[in-house]
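For this depiction, one protein chain was excluded, whereas all remaining protein chains were kept in their positions.
On to chain A.
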């Protein structure tokens, strides 16, 4: 295909524009596209269309009009169905995560190199309990490393820290310290 603008080079970019309510498609070469869009280094570009990936991974769910398999999950809060989620590649609300939960591990694994569980920041307002649980988990990991490295003094120190935190968990964190 030849570039619509210069008519010289071959087109490599399709630009869709909305003009007076109508979608107009223009085929441009990389040079004319650069001119059109300037150096707008959009930080947010998705290199892959998420919904396309999702539909490819779950071809059966897409064709879930099949009345025999009436297990199409629907989010009770926003009304998104699992097939709608696959079609647009986005969740409608936080309850979708519970409603579509059986399939999500598989999806997250593929997007996040096999990972399925959050391991980062936790909002303070979400409750100290979870924070302490995670801290203990982390300390235990470090303890294992210390033991493997025959660093027993450090391991003992970490064990004591775990004890203090565990007591805090059981005691319902009263002193707030």
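As a convention for this text, a contact is a pair of C-beta atoms (placed from the backbone, for glycine too) under 8 Å apart; a residue touches a chain by one contact, two chains touch by 3 or more; residues count from 1.
Note that in this section contacts and distances are computed from a predicted model.
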Name under which UniProt lists the unshown chain, selected from "Protein-arginine kinase", "Coenzyme F420-reducing hydrogenase, delta subunit", "3-oxoacyl-[acyl-carrier protein] reductase" or "Aspartate carbamoyltransferase": "Protein-arginine kinase"
Contact partner of the left-out chain, one of A:10, A:56 or A:116: A:116
Where the missing chain touches chain A, by residue: 13, 30-31, 33-36, 38-48, 50, 54, 77-80, 88-94, 97, 104, 107-108, 111-126, 130
